[in-house]
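With one protein chain held back, the other chains of the complex are shown just where they sit.
The chains carry the letters A and B, assigned in the order they are written, with residues numbered from 1 in each.
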Amino acid sequence: MAPPAMSRWWLLAPVLLLYGALALLPVAVIVHFSLAGGGNYRAVLGSPLLARAITNTLVISLYATVITLALGFLLAATLWRSGPGMRRVLLAFILLPFWTAVLIKNFAWAALLQDNGAINAMLQGLGLTGGPVTLLHNRLAVVIGMVHYTLPYAVFPIYTALQAIDPRLEQAARSLGAGALPVLRHVVLPLSLPGVYSAALLVFIVAAGFFITPIILGGPSDMMIANLVDYYLHEMADFGRASALAVLILAVTAVLVTVQQALPREGQHGVA
Amino acid sequence: MTVAAQQPAPVTTPNAGGGRRVVVHDVWKSYTPGTYAVRNVGFALEPGEFLTLLGPSGSGKTTTLMMIAGFETPSRGEIRVNGIDVAGLPPELRNFGIVFQGYALFPHKSVLHNVEFALLMRGVARRERRRRALDMLDKVGLAGLAARRPRELSGGQQQRVALARALVFEPDALLLDEPLGALDRKLRETLQAEIKEIQRRVGISILYVTHDQDEAMTMSDRIAVMNDGRIVQIGTPAELYLHPATPFVADFLGETNLLTATCLGTDGGHVRLRFADGAIGWAAAARDGVARRIGDSVTVAIRPERIRVLRRTDSTETMIDGTVGGGTFLGRHARYVVAALGGRLVVSVGGGDPDSALDAGTIVRLGWSRDDAQILGEPEAPPEPDQRR
Partner (left out) sequence: MASPDRAHGRRFYPLMVAACVPVLAFLVLPTLVIVPMALTAGDLIVFPPQGISGHAFADYLGDQQWMQSTKLSFEVAVLAVAIAALAGTSAAVALHGKRFPGRGAVTGLILAPIVVPLVVLGLGDYLLFAALGVLGGWAGIGVAHGVLVTPYVYISVATSLAAGLNPALVRSARSLGARPTSVFRHVYWPALRPGLCAGAVLAFAVSFDEVVLAWFLQGPQSTTLPVRMFTAVQFELTPKIMASASLFIGLATLTLLAQALIARPRRDLV
């Protein structure tokens, strides 16, 4: 006689309680505050601050995404073509930044990019500039910090897509007369595109949500959308507008994440 | 000494059918020092010929094809196309059409662009490309499907696209690497016929790799049987079937009876033998050119369908007696296991009439003619790599 099934569903209670209290409830509170008094959304949406923050966020994130994708593709492709030994070495380098806190990375960049920092010293030492170049507290520094943080995120979706390409497709192309560059153009790039799109969206989502980096590496005019929430809360003590903005951010993020998850991860294999 | 493979003829032989003469000479491939995936392989693919490399997994047949295609480099030996050594050429500069297992059609390109690809790589102008590709699609019977994607096609259609793609640029030969491996029997037979038909129409030489002996027998002009990296025997399907050179070949192609006997004497190309229970019989001499002396022990192969169950009035040169052990009615023929010659013989009797079936225990007289039994050569020890270099 079989023993009664041991139900494990009740084990989901802790995580559900925790999330309910500290994820759902806060969101509910935000929504509540955003609707209180009416007019919060209108005020936020009409504010020139928002326009500024959105523009900054989009421009900076797009710059960072494009650069990260290019570098990420290079790293992913090299990983793909490497033997097991080199692959381990490359992975160690790529994963190392994952383990360091974003704060630490930003500090390091702040120190390196300052007027008397190592980068400027190198530029002047190589004779490329006469005096120190302003590399810190501006948009450039924020982009650098963003690329540094998101590059590991970009490598893996692209690498996965490259790995999924059937090696026989490359052999077929070569047997038909394709050299290395035509193979790249006609086989590798098109079939890795889903991975590239997935990586691009992921990088963009992560970059657009940045809070710390714009403050440490950016200037006053580089305020991004997350900083605006902080501004409304701490500078203006305006709970309503802060909440309205937070709701908007959450909604957009939810849409983007859903799209990113729904994207195919790899090109078709073409096996009969 | 290896069994006779065709010796490469001088280059002055004119091209008969479509394609160039591909000669593989003394090719070896080693991945780790001391072990060889391919040893001492040599053969010629004549223009217009359908030659199959047949063997079990690991026999080196796919490695050999890959070396001809250029994806692997031989450790030793030469590969020549119409006399020209292709050793230094990467696959993209060799002029072979290849059909891979699974077809490897570009999933993101249309059928037309798949077929045009080789022409695009060769710098053919757009209008000309399109014309030739559509022409080729027509030849394989896919005229209306140019705009489709590969995933929208059936398995048979995909194969035809793969063939069209590989033939459109008029290659020196077509190489096929087990293209039908994953398919069910019915579909496989249909597609085999299609490949033969297209070859006939286009007139190209084909090198085909498979482990399926039925497939090889059906499609090939000649078969090269491979085992453990070397070619064991090359010949027409009939030659290999009726006159196998070694026990491996005899056993790999269809069912066979293997008997031990002692040499009593020779007569031209045939040998008189004494079998285990003392019975005397005749068999064709072995194909390895090694002379057998009186008293030598040999292995003889006889196909089940070549052994006749003799009626009282029949007589053949070799006659032996045996007792029927059991039988199975298989529709087209009946299969009997007969105790004879100190062992068992499998005998296949055609025209399955259940009423004339032989019951167990029946004493029968069996016979064969001297050409139906084949003495087999010994599987030889691996030769040392040629020290002279």
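In the analysis below, a contact is a pair of C-beta atoms (placed from the backbone, for glycine too) under 8 Å apart; a residue touches a chain by one contact, two chains touch by 3 or more.
Owing to the predicted nature of the structure, the values given are computational and were not obtained by experimental measurement.
Of A:L35, A:I54 or A:V102, it is A:V102 that touches the chain left out of the display. Not every partner is drawn; the one left out touches chain A at residues 2-3, 6, 8-15, 18-19, 22-23, 25-27, 29-30, 33, 71, 74-75, 77-78, 81-82, 86, 90, 93-94, 96-97, 99-105, 107-112, 114, 116-118, 148, 151-152, 167, 170-171, 174, 180, 183, 205, 209, 211-212, 215-216, 226, 229-230, 233, 239, 242-243, 246, 249-250, 253, 257, 261.
FYI, only the chains that are shown with their structure count from here on.
For this pair, chain A with chain B, the centres built from the Cα atoms lie 57 Å apart. Chain contact summary for the complex, chain B toward chain A: residues 69, 71, 90-94, 96-98, 100-109, 117-118, 121-122, 150-151, 155, 158-159, 165-166, 169, 182. Residue ranges on chain A touching chain B, taken from their complex, read 166, 168-169, 171-179, 182, 186-187, 190-191, 267-272.
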